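Missing here is one protein chain; the remaining ones are kept as they sit in the complex.
Letters are used for the chains, namely A and B, taken in the order the chains are written, and counting of residues starts over at 1 for each.
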Amino acid sequence: MDFTLKIWRQDGPEAKGKFVTYQIKNISHDCSFLEMLDQLNEQLVDKIEKPVCFDHDCREGICGMCSLYINGRPHGNDSGITTCQLHMRKFKDGDTIVIEPWRAKAFPIIKDLVVSRTAFDKIIQEGGYVSINTGGVPDGNAIAISKVDSDLAMDAAQCIGCGACVAACKNASAMLFVSAKVSQFALLPQGKPEAKERVEKMVAKMDELGFGNCTNTGACEAECPKEIKLTNIARLNREFYAAKLS
Amino acid sequence: MTVLNSKIPQGPVSEKWTYYKAHQNLVNPANKRKLDIIVVGTGLAGASAAASLGELGFNVKIFCYQDSPRRAHSIAAQGGINAAKNYQNDGDSVYRLFYDTIKGGDYRAREANVHRLAEVSNNIIDQCVAQGVPFARDYGGLLDNRSFGGAQVSRTFYARGQTGQQLLLGAYSALSRQIKKGTVKMYNRTEMLDVVIVDGKARGIITRDLTTGKIERHFGHAVVLGTGGYGNVFFLSTNAMGSNGSAAWQVYKRGACMANPCFTQIHPTCIPVHGDYQSKLTLMSESLRNDGRIWVPKKKEDAEAIRAGKLKPTQIKEEDRDYYLERRYPAFGNLVPRDVASRAAKERCDAGFGVGSGLAVYLDFSSAIERLGKNVIEQRYGNLFQMYEKIVDENPYETPMMIYPAVHYTMGGIWVDYELQTTIPGLFATGEANFSDHGANRLGASALMQGLADGYFVLPYTIQNYLSADIRTPRMSTDLAPFAEAEKNVQDKINRLMSIQGKNSVDSFHKRLGHIMWEKVGMARTKESCTAAISEIKALRQEFWKDVRVTGSATEFNPELEKALRVADFLELGELMAKDALNREESCGGHFREEYQTAEGEADRQDDKFMYVAAWEYQGDGKEPILNKEPLVYENIKVAQRNYK
Partner (left out) sequence: MSNIFCSSIGKKLLMSLAGIFLCVFLLVHLGINLMLLRNDGGEVFKLCVEFMTTNILIKIVEPVLFLAFLIHMIWAAILQVQNWMARPSKYAVTNHSQSSFFSKYMIHTGIIIFAFLVLHFVNFYFVKLGLTSPAQGVNPVEGEHDFYNMAINLFTQPVYSVIYIAFFIFLGFHFNHAFQSAFQTFGLNHKKYTPAIKFIGLAYSILVPAGFAIIPIYFMFFWK
């Protein structure tokens, strides 16, 4: 398969970026999207050009490091996957593929397609934990937790923090990300003692960092590689009111 | 020559840890504030250690090369974590977990460490539940378990197929809490490039900021490496793209010993290789072997027809299928340990019964679906099946999965004593980075257990025993000569790499190294293959330093340079692995020397000659390393040939 790639190149955070067009040929349809970029980079190294920088690590859809806004969709044209799980068989031979970085004020570009998602870490640092120290905890089976709740908590806990929700949202809102963590703890007895402070602090941090506001468009849910549900955002809202009104 | 003192405490094995804790030295809270600890790596071992040390009141600096501590490759562990809770009332106990781990490791692990691991395993589960890790539960609301290879009890706790993720996010959340409190300072996108030794003790590290290329010096009263394994020396492995052995290799070159570097785990259930552009291999959780049955066609002509695309696996009749694991190992069947399952797959494929490209076997769920219904299978493995389908474009509910072994984990690593301290005082290694607990083969669901045991429950104790003598040592200036020397060392290496401007890319060298390693120091090794590997790697290394092309500059975000630095180290590490494999004239666990096998093709250990830890000591570039031996003594377990029949 042959492709025309239009890739955003930007030397550094302050530099002016632009699209550069590349041709790539003889790509196997079993090849993953990032492996296709690897091959492009090999070609660029051959020509003594700087390879395209992009974030990636585990390449099995769990670390959340890969990003890329491909032809208008975060993680490309498939659902429930990360970019590293996208395969070239999803494209047609001869396609033009436009590759952009995540764009959001809270995710500044570092270079080319690499952005900083430290904002997510900062939100977690505000309260995305249960405040217990190592040791001195009760037996794992001391508190029974209904399977329904624990399954729902697991659904939310699957978030990989990739930022696709922010990238997809027309407002660059981080509500789905925040709601996933808040929901996980709201559903479990371990998270209850700090529920109030947690949601207040995490939402305040999210606002402070310059993410947009949720307008319930549902784009985040559609693009989430772990298919985190909008019901979590509703739960976040409930938790937030409960905290603020008590 | 270093004298290896494993510092195993006195007393019966079940009392050693208790005895140690009761007699060790501690650091009082006021003094903890004055002590700095550097932790490298934010996986289970690093993050849990940093969080726990921060909670205790130490000043911690933690480093990772990824953009966030949550991305470390522990996150990719799927199946679960072992603990001797015996919640299932099926006869489990600390001793049995200890026994299974030693036996699974083919009697090449240190008894005292493994027993301690089994002892603290239960605390890990409690800790994680308290952190809000959503482990799987049954309808009564209590924790559920599944069974795993190498054990006859159900002791594996899990969170769907994402146990590693949930445990890592638990440790990450504890770490985040400490970062907020200010006890831990986080340095992301920062890679350690050297360790600094002052007066014989580890006192800091040299790092490179990956976004700016800035080289920085960091001081710590002690340094902890939780930097994971070096499986990427094979180029294709289930490790993350960035996983590397460089931190371990730098400390080796500064005097720490590398122990059993040839002990590599080849995981039996990975998605087979599909092309030479492939960048990594994807693991399918071992838990699949609970319900999946592994087979190849009984008749060679069927296998040939399948390879040619003329037959589909579903067309092979039941009596024409060879469920070779069930046939060879009736007692454990599809749940034999990883090394055994991997070799059995290789044996069948080498004999010409492989499917797919010839290097694959089937993992079939049809009988489980028939027995339990599609719903149950979907509940248990839904996400894994989905992952498989995304990659291979085949529906595993309808046609059997294809799997083949792939490099997954390195049991070998930095030599540590009972306190997890290396032969360099003040330098500690935790998790996969050290060698201590898995012997020659790691059982499934034990890596998560070891990483968290080291980080939450072992290191926070043992490091105090070391630091208690350091309370009067003030923070050192990073202007000291050893820091400057180490920085210069790093800078010189970078300059050299940047100045070569050769013709071949870093990846091309890495692929060639991987090929040598896989073919000659992979699943089956011989004296000849190892000898050949040593000379080939040497030649490749020379070529690399003459002909590698690193584009861009050293003072910018430059993934090519990052890779070059890592591959440069792999090119040395690979040679040591081959040397170790050559030296170990026996077959044990993941190390299979073809010369040493029983009539049935099982691993033939040479206990009288090789019941020791091979700890290699660096002597300088171009010089032969010294082999130090730590004898392994088994007082609580009868050493026997592993038998899974």
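Assume a contact is a pair of C-beta atoms (placed from the backbone, for glycine too) under 8 Å apart; a residue touches a chain by one contact, two chains touch by 3 or more.
What you see is a predicted model, and the numbers here were worked out from it, not measured in a lab.
For the chain missing from the display, the contacting residue among A:P51, A:P74 or A:G163 is A:P74, taking the whole complex into account. Note that of A:T82, A:T134, A:S173 or A:Q190, the residue touching the chain absent from this view is A:S173. Seen across the whole complex, the unshown chain contacts chain A at 8, 19, 69, 71-74, 77, 98, 100, 103-106, 168, 170-173, 203-204, 206-207, 210-219, 222-223, 230-231, 233-241, 244-245.
Keep in mind that, in the parts below, only the chains that are shown with their structure count from here on.
Taking the mean of the C-alpha atoms as each chain's centre, chain A and chain B sit 27 Å apart.
Within the complex, the chain A residues that touch chain B are 11-12, 28, 30-32, 34-35, 38-39, 42, 44-46, 48-51, 53, 55-65, 78, 80-81, 85, 87, 89, 110-111, 114, 116-118, 120-121, 124-126, 128-135, 137-141, 144-147, 150-151, 153-154, 157-158, 160-161, 184-185, 188, 190-191. Every residue of chain B that touches chain A in the complex is listed here, in rising order: 48, 51-52, 55, 66-73, 75-76, 85, 87, 123, 125-143, 157, 159-160, 162, 164-166, 169, 172-174, 176-177, 179-180, 186, 188, 211, 238, 240-242, 274-275, 277-280, 282-283, 386-387, 390-391, 393, 456-457, 460, 505, 507-508, 549, 551-552, 556-557, 559-560.
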